[in-house]
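One chain of protein is taken out of this complex; the other chains stay put.
Then we have subunit A:
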Amino acid sequence: MEIDLISYASKIRGWNAAFKVSFAVLLMILCIGLNNPYVSAAVIIGMAYLIVVKGGLSVREYLLVLAIPISFILLATITIAVDFAWKPIGQYNLHLGFFYIFTSLEKLEEAIFMILKVFAAVSALQMMTLSTPSSEIISVMRKAHIPKLIIELMNMIYRYIFIILDVYSKIKNSADSRQGFCDFKTSLHTFGGIASNMLVISVKKANGYYDAMEARCYDGEMIFLEEDKKITMIQFISAAMFISVLFLIWGFTK
């Protein structure tokens, strides 16, 4: 939800969505394909520049958004760097009661490179999600010929997440005000009640929704007005230059 708000507030929201999406995907592919820590570092810095300086997001907020993927990345890469053994082996080891954890410089390096690579790919995607509202991303996917059914579902789900959250919080508050969550057993019972009520409301709302769509000449195909924002030459050239720089870095550090 936070991310949704940020994307609407972003200063680079006005950039062409297809441009941002393809740029992000291309960078992600380069990070993985070139598999080069310097390239990854360059992407991380470049994306941070785009999000914070160009997009106008505060550093603190950016770090908060990144905290979730970072913790996942760290947890995942620790298992690459560290191993268990019963005897003290490896370059570095640490005695923990009856077993040892050990690692080596080579393995640490591998883990750090891995972190950089994943982190760069993630930040490229973050650049996209933090500056492009979902509706625009969906419209790019439609242009990429993703099946219509999926696109329509995505549109409706995106719209409905907010409505359902709203309804949920209202029901929850009213249950809460009547002591519906006073102890664990009651909470479980109340939650069950809320869940079944939500289902009924969803079905009802879906009917109302359909009526409203039909009233506006809906005939089986959801089409929305989409207007393309222009790509400026400067954006295009900068993106091309950034990518060539990445290739240069890769060439020199191979």
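Here is the rule we use: contacts are C-beta pairs under 8 Å (C-beta built on N, C-alpha and C of every residue); 3 or more make two chains touch, one makes a residue touch a chain; residues count from 1.
Criterion: contacts and distances are computed from a predicted model.
Student: Which of "Ech hydrogenase subunit EchB", "ATP citrate lyase", "Two-component system, chemotaxis family, response regulator CheY" or "Cobalt import ATP-binding protein CbiO" is the UniProt protein name of the chain not shown?
Tutor: Going by its UniProt entry, the chain not pictured is "Cobalt import ATP-binding protein CbiO".
Student: Taking the entire complex into account, which one of A:53, A:153, A:213 or A:248 touches the absent chain?
Tutor: Candidates A:53, A:153, A:213 or A:248; residue touching the omitted chain: A:213.
Student: Out of A:22, A:93 or A:135, point to the residue that touches the absent chain in the complete complex.
Tutor: Considering the complete complex, A:135 is the one touching the chain left out.
Student: Can you name the residues of subunit A that touch the chain not displayed here?
Tutor: Its contact residues with the unshown chain are 4-5, 8, 133-135, 155-156, 158-159, 162-163, 166, 205, 208-209, 211-219, 222-227.
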